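The structure appears right after this line, and notes come after that.
Here the complex is missing a single protein chain, while all its other protein chains stay put.
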Amino acid sequence: MKIAQDVLSLRSSRRCQMIDITRQVSELVTQSGIQNGCATVYCPHTTAAVTINENADPDVPHDILLTLEKLIPQNLPGYQHNEGNSDAHVKSSLIGCSRQIFIHNGSFVLGPWQGIFFCEFDGPRSRTLHVQISGE
Amino acid sequence: MKIAQDVLSLRSSRRCQMIDITRQVSELVTQSGIQNGCATVYCPHTTAAVTINENADPDVPHDILLTLEKLIPQNLPGYQHNEGNSDAHVKSSLIGCSRQIFIHNGSFVLGPWQGIFFCEFDGPRSRTLHVQISGE
Partner (left out) sequence: MKIAQDVLSLRSSRRCQMIDITRQVSELVTQSGIQNGCATVYCPHTTAAVTINENADPDVPHDILLTLEKLIPQNLPGYQHNEGNSDAHVKSSLIGCSRQIFIHNGSFVLGPWQGIFFCEFDGPRSRTLHVQISGE
């Protein structure tokens, strides 16, 4: 059993944005040499998240972000946090700060339409992600 | 440390549906022979998800699906994805595509009311789930 720990750096360019990081995470798996196991992508930021969804049609990320903005407006009466980004904290907890992807024979077990996305909810900013790969 | 990788097949019968898969996943754990560790259920589809919630009263899954439909209607002004299932993609990312269940002495560490559910948001369809069991 081997455990590899890595960091990915990226930069968002809008307040809300989904950035496909499938290729970068996949490269870390190849570098780790782990053939069977699991990769976990972890976001250490409280106004961002990680999700897995369709990366074939860019309209899918667009519609996900649109729905989140309609559900959770930036200013809700009663917000007490005074940085103007309470909505981003809520979205972070709803989408979640990490996701796991299985590794089988050196490749990701992703569905044919699935990609891994970093979700920015309070950009633009420079961000980092932690990736842990464990297996054999 | 042992890693077992399996696939479950199932078929949904409605557009939105929660299907209890606790028994099927539990059988894979028994077959793996792993006594202590973790089972992860992963959904490779972008319009479906996996959750853990009450499987004693079928009204609970009903009410969860009802709330999701009220929050995220099938047609929201501004949707660009032209397959009419943007709501299903959003629900997939909100509920999440995988869940972990601990294994202790060969049995699941589930709460007394908890069951594992496949969540269909764009059925009816044939679906598969990946299950990875790791431990000793």
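Chains here go by letter, A and B, matching the order in which they are written, and residues are numbered from 1 within each.
As a convention for this text, a residue touches a chain if its C-beta (ideal position, glycine included) is under 8 Å from a C-beta of that chain, and two chains touch if they have at least 3 such contacts.
It should be emphasised that the depicted structure is a prediction, and the values quoted were computed from it without experimental measurement.
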| item | value |
| --- | --- |
| Contact set of subunit B toward the excluded chain (per top definition) | 1, 36-38, 51-54, 57, 59-60, 62-64, 66-68, 70-71, 94-96, 99-102, 104, 109-114, 135-136 |
| Interface residues of subunit A (partner: the chain not displayed) | 1, 3, 5, 40, 42-46, 71-72, 76, 78-82, 86-87, 89-90, 92-94, 96-98, 100, 130, 132, 134 |
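In this text, only the chains that are shown with their structure count from here on.
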| item | value |
| --- | --- |
| Euclidean distance of C-alpha centroids - subunit A vs subunit B, Å | 20 |
